[in-house]
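Every protein chain but one is kept in place in this view of the complex.
The block that comes next holds chain A.
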Amino acid sequence: MTLHLRSGGSALLLGWLVFCGSVALAQRAARPYEPPADYQPGIYFPQAPRPGEWRKSIGLIFTSTPPEITEEIRLLVPAIDVNLQHGLSKNWYLSTRLQTQLVQSNLALGVRYATPVTDKLYAGLGIDGVGWFGALAIKDVFNSQAGGLEAIPHATLGYRLTRDLQLTFRTEAIMDLYYRSTVGPLAVEYDQRRLNGVAFTFALEQPFYKQQHVTLGLRAAYSNFNWQFWSLYDTFERDFFYPQLFFGFIL
């Protein structure tokens, strides 16, 4: 294990710190005292919506390209990030998440269980079934499609730092179930079940402006394959680091 802070990483860190700081300032400046509430809007915090209640968020997620694959080209690849959750009972809820760049999309459907451990500490478990698909038809470059299925079980801890600031830590196991890719009429298929990698997420959720709430966070995936980079056809059997920054407005 060695410490790395490349120039691209430094820029990301700077942007991340500026964003964290701006949200913090917005929260401190705008909010009069409010009594603590049992339910705060949150997508990552492990607390089920009230039975029958819907929670929605829309935002962006940026994924950094791994230098092992894209070599000297470093990009933050953006994707639209939409979340929808529905309370089933006091502890159980359903979740749906769509990440899309139009030419490639990822849809996750899951079920989650969440419960308070103390007044401030909450815990949750869940599993998402993920389907992703991408299609590229670019003259003289691509005539390719790919898709796959994954399962992502996860465990979450949430802590209320203040009456309305929620910090969440989630750990995920990314399980590959199926992969299929075509170029022209040729196709390859892998249906091996294997652990593709793990991911760790830190998320902050809090009021942002008037009645709005915001999610912002960082997800670090260490995985062999990342669906967003299927078109690079990386063949390394090694885990690479895929850092992701995300923010979303809870509607």
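General remarks:
In this text, a residue touches a chain if its C-beta (ideal position, glycine included) is under 8 Å from a C-beta of that chain, and two chains touch if they have at least 3 such contacts; residues count from 1.
Definition applied: contacts and distances are computed from a predicted model.
This figure omits one chain of the complex; the name its UniProt record holds, of "Acyl carrier protein", "Phosphate transport system permease protein PstA", "Putative membrane protein" or "Glycerophosphodiester phosphodiesterase", is "Glycerophosphodiester phosphodiesterase".
Considering A:62, A:113, A:222 or A:249, the position touching the chain not shown turns out to be A:222 (whole complex).
Annotation: of A:53, A:68 or A:191, A:68 touches the absent chain (contact as defined above). Listed by residue number, the positions of chain A touching the unshown chain are 1-5, 9, 12-13, 16-17, 19-21, 23-25, 28, 67-68, 71-72, 136, 139-144, 161-162, 165, 167, 181, 183-186, 188, 200, 202, 204, 218, 220, 222, 231, 233, 235-239, 241, 243.
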